[in-house]
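Below you will find the structure I want to go over with you.
Here the complex is missing a single protein chain, while all its other protein chains stay put.
For reference, chains read A and B in written order, and residue numbers begin at 1 within each chain.
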């Protein structure tokens, strides 16, 4: 089957891309090199870590595959070295991040499926894998997490998960379903960026307390 | 035995109430609808999640009962729809929150008792269940957690847990102990709000570093 290999390759590209964007966020906070590496690891691997901790799915991915930590640190240090060129790479990073979002989501769904969890939890497992790394990055940088008030992001993860589960439920070939869910989810995220699609916001200015 | 059913009913009311107050907090931060739902789930279910993760008690409540996630999202979206009426509901929410605090505490103590843990950890298990959701809400909203400098809240949880364990230790009927602990804990929390009872604060202005 080709898809596990394809997923595996895209997973590694996405991990490196997430580590690099995290390194830039660390640079904006003037963190030291150690902080840059930690933020890179947390951002790139934090979603899967949160998922596995919540599901009791041990050992964690990076505990079983420690080279992932080295890879994240390497990507982060490379980002420091190449920082001056980074602002010209806005679009490549956005596209890699979009690809990572949908691939992380599908990998997270697969863990949920392997554990025999209910469909809602499988989709939540995918979403946690896709989006929690970015939430942790924002908390460590002392920001209100961007994901709670930005362009469609978590919704893309949910749609991807629903399409993936739905396709498998219809009995379509797994490879086809994976590629289809990746393609649609990716296109949706890019559309959201280009068209600045946002979820409606809830604005409440009164103080209940 | 009537109490498990009663606990079960109050648990669901409290989960919905916590989700709704979290939605209002999200609205004050102008989060989008997704952020509102996440904050609702984290606030309402985060205490039990933290407890189970720390105790290694799998599967988590919402993994075994995914409808709880839908319920929290439903309560959050209902809050958005009804936001204009919410500022008239200050007292009902405070009372539901107080009820939730003591019921969450007793449910948390029960988990600790089932696992055969020592009394101190049983009480801590109850307190974590009662108060950690609110701490997570404040961290995600980028505030210093309110619980660390507000009216008696965690102390109410500890008192409830001590009364509950003490009553069971005296061999009183479980139903009676549960109702008694809920009644006293609830009254204490309401008193704390009405009389603005606070723990003394520790103010230290020097910089050690």
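Keep in mind that, in the parts below, contacts are C-beta pairs under 8 Å (C-beta built on N, C-alpha and C of every residue); 3 or more make two chains touch, one makes a residue touch a chain.
Worth saying up front: this structure is predicted, and the values here are computed from it rather than measured.
The chain that is not drawn here is touched, among residues A:141, A:163 or A:199, by A:141. Of B:7, B:78, B:95 or B:117, it is B:117 that touches the chain left out of the display. Across the entire complex, the residue among A:63, A:187 or A:203 in touch with the chain not shown is A:63. Note on the undisplayed chain: of the listed residues B:13, B:54 or B:195, the one touching it is B:54. Even with one chain removed from view, chain B keeps its contact list with that chain: residues 53-56, 117-118, 120-121, 124, 135, 139, 142-145, 147-150, 154-155, 198-209. By the touch rule set out above, chain A reaches the unshown chain at residues 21, 23-24, 26-36, 38-39, 49, 53, 56, 58-60, 63, 66, 69-70, 80, 83, 86-87, 89-90, 93, 139-142.
By definition in this document, only the chains that are shown with their structure count from here on.
If you average the CA atoms of chain A and of chain B, the two centres end up 30 Å from each other.
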